[in-house]
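For this depiction, one protein chain was excluded, whereas all remaining protein chains were kept in their positions.
Chain IDs A and B follow the sequence of writing; residue 1 opens each chain.
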Amino acid sequence: MITEFGAYALILALVLSALQMGLSAVGGARRMSVLTGAGQGAALGAFLCTGLTFLALVHAFVVSDFSVANVAANSHTAKPMLYKVAGAWGSHEGSMLLWCLVLTGFGAAMAAFGAALPPRLRAYAVATQGALGVLFLAYTVFASNPMTRLVNVPVEGASLNPLLQDPALAFHPPFLYCGYVGFSVVFSFSMAALIEGRVDAAWARWVRPWTLAAWSFLTVGITLGAFWAYYELGWGGWWFWDPVENASFMPWLIGTALLHSAVVLEKRGALPGWTVFLGLAAFTFSMLGAFLVRSGVLTSVHAFAVDPARGILLLTIMGIAAGSGFLLFALRAPSLNSGGLFAPVSRESAIVVNNIILSTATATVLLGTLYPLIREAMDGEAVSVGPPWFNLTFVPLMVLAMAILPAGPLLAWKRGDARLVMRRLWLALACAAILGLVAFAVIAPRHALASAGLALGVWLVAGAVLELAERVRAFRAPWAEVRRRTVGLPRGAWGMTLAHAGLGLFVLGASFETTWRVEAAQALSVGGQLKLGAYELALTDVGAVEGANYIAERGIVKITRGGAPICTAQPERRFYPTGRQTTSEVAICPRVLDDLYVVLGERRAGANGQPAWLVRAFVNPWVRLIFLGPLIMALGGLISLSDRRLRFGVARKAETAA
Amino acid sequence: MIAFWIAAAGLSAVVAALVLRGAAHASLGAGDDASLAVHRRQVSEIDDLADRGLLADGELKTARAEAGRRLIAAADQQQAWPVADPKTRPLILAFAALAPLIALGVYGAVAAPGLADQPYLKRVAQWRNTELSQLSPDQIAAVLQETAKAKPNDPELFRLLALTRLQAGDPTGAAQALRRAVSLAPDRVDLWVGLGEMFIAEAKGEIGADAKRAFAEALKRDPANVIARYNLAKARIAEGDLAGGLADWRAVLAAMPSDDPRRAGFAEEIVQTQARGGLLPEPTAPQEQAAAPAGDGSGVDGFIQGMVASLAAKLQANPDDADGWVKLVRAYAVLGDTTKRDAALAQAQARFAGQPKVLAALRQAAQAPKADTTS
Partner (left out) sequence: MKIASSFLLPLREKMAALGGRMRGLSNLSTSIVCGVDAVRPLIRRLRRHLLPQGEKGRGVLVALMAIACMAGAAADPAERLPDPVQESRARDLFREVRCLVCQNESIDDSQADLAGDLRGVIRDQVKQGRSDRQIRTFLVARYGEFVLLKPPFSPSNAVLWATPWVALVLGGGLMIVLLRRRATPGAPGEDVEQLSEGEEARVQALLKDE
């Protein structure tokens, strides 16, 4: 009953989305508030229905109802409860349902919290969101229905890929999708503004909170994904320039560009066309990602819900949505007012440069991702584009962007003074140069690039700190004034500083980790020892353990440093009988910033007939920053989001009083 | 079923109400004032920042000028938003009523109306109340497994579970259950012996180190155990010690009671083994072959074999597909089927003699390493 109810609710959601689209569009065009109001009601209804379907699917997973095809294919009674629940979005069908849930959720949010928007803009935006809902819900209902039932109900389910049975991955898709699909709101707002032919500062202010929210979610989602790869795939890498990773990274890059250009539009009324273009592009890249991940046109370590037939449908949906968006843009863009002027040296220019670099970087990632397909289509030659290519193209671009980053926030709007900015940043530059040189000369004499990366990270962090200090006039004004300024600083400013500093931390972590990583591997029998940099590892025992749905060998590895015990790592090698899969469960001993990373490998015959295990261990220095940095960036986004200025319906009086 | 209709009707009513409520509330038209409000706030924010000294003087003036001009422009663009038109109300009502009807129609076409939920525990309870002969082994195993959750310390239950799992074609699960049984009752000789036999069955008749260890554990507790002694002796023969193994076997036979029905067959085996100078060929284990689980490697193997066969057939019909030949040759090479590989290679090389690129690809494909498919 519950499953069938969910199936009905899903179809009702589709009908309501159609209603939402039609009523809002007609209501907006004819200025009939009854129709637009009804359209908003339909948006709420569509979200309610999708939510109920989602709950019904989760319920089917929780009670292991194998009469639901999706549950039978992706669950198993022996699976721990968390992964039963997470199984609901672990498959193609379930993840598309989650996508629809977030999509209708944002539509409902627009309907519910958009009271402060001009009614026509709101009506068109809600209509566009409804149209997107129709596309994706129709796909879900007719091509990828998660509530499909089986006539011959199997006794047991086929289980979920054990690699996906991991807490980080259980929460990774919801965050990622809130990010991906969050850009649908920006898309809808862009369409609405283009239909109306008006893109101005007010529009930017309405769009910015949605962009910030989507961007923050996406940042967290990508970080969780990278973290998962780091400890689940078992060789300590966290980013592989894999098509699936790129698919999530491209919307992020565009979203980042959009965040910045929207500020220019809001403050100066400049760049309206470009900002709208980015608004359309962000969600287009999200849809492209959905297509790339699911269609299997590119091989990937993350591909798990591949289905080429449905890939074509997704490509069609993307074509319809993005095609109509860019067509409208082409028609309307020439008539958009170009807004305020600015000098070549100004905050606006800095942001334009940032946008050029970020867009180029996005195009680069896109090219690298699709190039194998392009080459194949052109001359049939199969090629690979892997990390070395991205390191030689994408990374220098980003280095360029980050080199000018600290200067941007210090430049004045409209007309800036480069010399003044450099005077304020000399300390950061000095810190960066000195640390980089020290690193080059002392810590690792041969690693020029890594030293440069280190210098760059310091430059970013110090630049962010100095920028904050400059804003509050620290060390230059009396204490009382500094305090007053600090308290009065808008949250948006704090958010920006945090985000930039977080980026710097990430750069520090990434350059440190990739260069000064220590690796050791040896086949150890019980009692064997292994030296890893300054640490000694001893395999003291290997025992068998039995989990809920796996059996495993668990090694006990005692780690000491100069005789002092550091920790005991317990890496596992798990065997999941239901899927007949073996996974390695990495043991991580977290230090303050470093990780000691221990992997238990295959069993093999060791010396004198004793069994031995290939134990691989890494010291991953400063790896914490790689994941902490982006989280701080996301936190910065959320703090900006909480800025009063972005909240709607707050009385101006209350604001100035505060 | 009735519950479904009640719930569906309830949901339909709720969403209809949401649509109608939206229509009713919307009559308070707001106009383009919202846009003005933002521009107003921008101007006042600039004033506010200036008050706090966070904006330089020059910047303040221009920023204020721009924000002010935007405010004026927005005010000029104001358009009135007419008050609600009551004539549209019936239309909305019609839509709100129509939506659930359309949804129901589509639902009837794409879903399975009236199909009840089948939660796992409910099904297990059903099986429990069903005549055993009507259940498949995996259903019995499911019932036993649920029972075992309630009685986690009953070795007998785990032994039964192991047996049914083996019957259901899940030797790994069976071994898991029996291991559990042994850890619960390490003194039970029959469990150790059963475990040993299970390992033998899994290894397709080979008596490996793990099986020997299990039998040794059994003998520790019951030195006269016939099956354990039989198998350990057999292992001796398999390892090349024919005389020693046969001697052990004879001792086992001598110790067996005279009315043991296995005596005759065993005696025959001893005679034949001696005559042959080694172990008799193993009869294949029937249940393992019969019920390979779907997700298991053999399924994939079968799938691949089928794919290769269909590819070969396609190429016979349409032999100009160079890619297809490369694929076929590689497939045979990987499968280790050298005869077919060489035949296909020769055929393809003859056909594409003038195309060096294809020939190179074919050669490369033929050298693909063989996969060790031990299944």
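The definition used in the following text is that a contact is a pair of C-beta atoms (placed from the backbone, for glycine too) under 8 Å apart; a residue touches a chain by one contact, two chains touch by 3 or more.
Quick caveat, the model's predicted, so the values are computed rather than measured.
Of the chains on view, those touched by the hidden chain across the whole complex are A, B. Set against the missing chain, the residues A:151, A:382, A:442 or A:607 yield one that touches it, A:382. Set against the missing chain, the residues A:153, A:551, A:593 or A:628 yield one that touches it, A:551.
Among B:21, B:52, B:221 or B:327, the one in contact with the hidden chain is B:327.
Between the chain not shown and the residues A:250, A:357 or A:407, the one that touches is A:357. Per the touch definition above, the residue from A:6, A:311 or A:453 contacting the chain not shown is A:311. Considering the complete assembly, chain B touches the hidden chain via residues 36-37, 40, 43-44, 61-62, 64-65, 68-69, 71-72, 75, 172, 175, 179, 182-183, 186, 199, 202, 208-210, 213, 217, 295, 297, 299-301, 303-304, 307-308, 310, 323, 326-327, 330-331, 334-335, 364, 368-369, 371-375. Where chain A meets the omitted chain, the residues involved are 161-163, 233-237, 240, 242-243, 295-301, 303-304, 306-309, 311-312, 338, 341-344, 349, 352-353, 356-357, 359-361, 363-364, 367-368, 371-377, 379-389, 392-394, 397, 519-523, 542-546, 551, 553, 573, 575, 579-584, 599, 601-603, 611, 614, 616, 652.
To be clear about the criterion, only the chains that are shown with their structure count from here on.
Listing the residues of chain B that touch chain A in their complex gives 1, 3-4, 7-8, 11-12, 14-15, 18-35, 37-42, 44-45, 48-49, 52-54, 56, 58-59, 62-63, 66-67, 70, 73-74, 77, 81-86, 88-89, 92, 95-96, 99-100, 102-104, 106-107, 110-121, 123, 136, 138-139, 141-142, 145, 170, 172-173, 176, 294-297.
Those residues of chain A that touch chain B in the shared complex are 1-5, 7-9, 11-12, 14-16, 19, 23, 31-42, 44-45, 48-49, 52, 60, 63-67, 77, 111, 115-120, 141-142, 145, 147-149, 153, 155-156, 158, 198, 200-202, 205-206, 266-269, 340, 412-414, 471, 481, 484-485, 488-490, 546, 551, 577-580, 645, 652, 655-656.
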